[in-house]
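Of the protein chains in this complex, one is absent; all others appear in place.
What follows is chain A.
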Amino acid sequence: VEAVLAAAEEQEAEKRRSITVEKELELEYDLGNLLAVDRNPPPAAALRGAGPRREALLRALARDNTQLLVSRLWELPAERAGGAGGPLVAQLPEPTFRLPREKPPPKPRPPTRWEQFARLKGIRRKKKTSVAWDEQAKEWRRRWGYRRAGGDPSRAWLAEVPAGADPEEDQFARLRREKRERVARNELNRLRNLARAHRAGSAVPAAPLHPTGHQDRDELRRVARVARVSTASLGRFQPRLPKESAEPPSRSGGKKRRFEPLLGNLAAERSRQLELLRDMGSKKPVLDITRAVNKQLRQEEAEAAAANKGKKQSKRGKRGRRQQRPGRSGKKSGARRQPQQQKPAGGGTGG
């Protein structure tokens, strides 16, 4: 048996001799890019010589390296594309050699006003089906568009006069006008969102104010602030509007903390300490439970909505509601626990 195995091995070796290549250092391969890097120093002395000999040497070197690369490529998992008779196709791995990008990676667009509000409140998207049941036609029709479920709104022949409206008013005209207004408002908001996203993306610096007609609230506020601070006393003695804040606008935009001086206002310090002692000693809880609970619930909903944003809304209906219930009651007891915790601590330090 061993003789047979040895003979078989020798035969294999013979066959493979034609495709084996001896190299000092192994090549490095990046098959995703069809790349091979040979670290062996090439025979410099031989290559310095003239024309044809150099070409022959380069060619031999290239042949060896190509043989190694092709052997590696042929070892990749291959299959016949397009049925049995098709060409042999190998699956290339991902390229490993890191090359610089052409352009910087795209920045995600900032959320629109509605998206911010929805995230804050924890409102999630309701998935609507593409067809709706039409009672009149007794069939499934598309939700909007040609032959929609509710019938063509432009051919509505009846418009009820609402309870408090003027009987002389043309209801059809009113409906048409309101639709036009809605469309216009929608379009305006869409353009505003686009402009906001564009501004956020390109980081437009404090440009001078637009001529009237194109000013928006943030721009006006920014420009007014800059104008206020551009006086010799940096805006400290400027006359103020009735509802404006008293202190001058801080240059850091409210990010840095401000501390009162240590030995300044003795009266204020005394009143502050007395108030603190009063609150600690009183029986009434300082924390407003309902407000705390509501805040906590809202925060929870927002977190849950953010967590499920990418996932499919598979847990709706009974299961979703069942999941939310224990959470709600749990947090309520949690919120109630807080004032109880405060009291013993207050009693400890107060006593």
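Everything below uses one rule, namely that contacts are C-beta pairs under 8 Å (C-beta built on N, C-alpha and C of every residue); 3 or more make two chains touch, one makes a residue touch a chain; residues count from 1.
By our rule, contacts and distances are computed from a predicted model.
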Write down which listed name, "Chromatin accessibility complex protein 1", "Ribosome production factor 2 homolog", "Interleukin 6 cytokine family signal transduce" or "EF-hand domain-containing protein", is the UniProt protein name of the chain that is not shown.
"Ribosome production factor 2 homolog"
Considering the complete complex, of A:N33, A:T112 or A:N193, the missing chain is touched by A:N33
For chain A, enumerate the residues touching the unshown chain of the complex.
12, 14-16, 18-19, 32-42, 44, 47-48, 55, 58-59, 61-63, 65-67, 69-71, 73-75, 78, 81, 87-92, 94-95, 97-106, 198
